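Below is one structure; the comments refer to it alone.
Only one protein chain is missing; all other protein chains are in place.
Then we have chain A:
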Amino acid sequence: MHMHRYEKWWLTLGTGSLIIFLIILGISAFHQGHQPPSAKAYINPEQVDAIAPFDEPGLKKVEGKEWDYELVLVASTFLYNPGEVEVPKGATLKIIATTKDVIHGFEVAGTNINMMLEPGYISEYTTTLDKTGEFLVVCNEYCGVGHHTMKSMIKVVD
């Protein structure tokens, strides 16, 4: 089949970029462990307050794990518990979160942290906080009349 020379060029470019993107996706998923924020763990949403670790929400320093701090967070209409935490700069933080009632969002504005909190499921996200500042946590899943007042704050300090 006759094919114009230029046509071969752009077909090569298109196919090449497809291959490159698939390779990047593969490296990101299998080598760097980038995955949806589901811990593959289930919880009875009606008894969140009684089930560990959600019976004691807050920031905890941990030893012997790949991360330095765990932020256990419970969302409910229309607040996050805890409402504010302070983490030292450079620390690796694992966020472990769930919701007691409806679907809530957990977005840390200006960062890559963005996940859904679904009743009955535990969402997790691990990251290293390498910049100081005050990072606002907002709900980005419409959850009811008080949706826009739902917030928390992660303060990264020196």
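The working rule: contacts are C-beta pairs under 8 Å (C-beta built on N, C-alpha and C of every residue); 3 or more make two chains touch, one makes a residue touch a chain; residues count from 1.
Criterion: contacts and distances are computed from a predicted model.
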Per UniProt, the name of the complex member that is left out, chosen from "SigE family RNA polymerase sigma factor", "Cytochrome c oxidase subunit 2A", "Putative zinc-finger domain-containing protein" or "ABC-2 type transport system ATP-binding protein": "Cytochrome c oxidase subunit 2A"
Residue touching the undisplayed chain, where the options are A:G26, A:G58, A:G83 or A:G110: A:G110
In chain A, positions touching the absent partner: 4, 6-7, 9-10, 13-14, 17, 110-113, 127-131
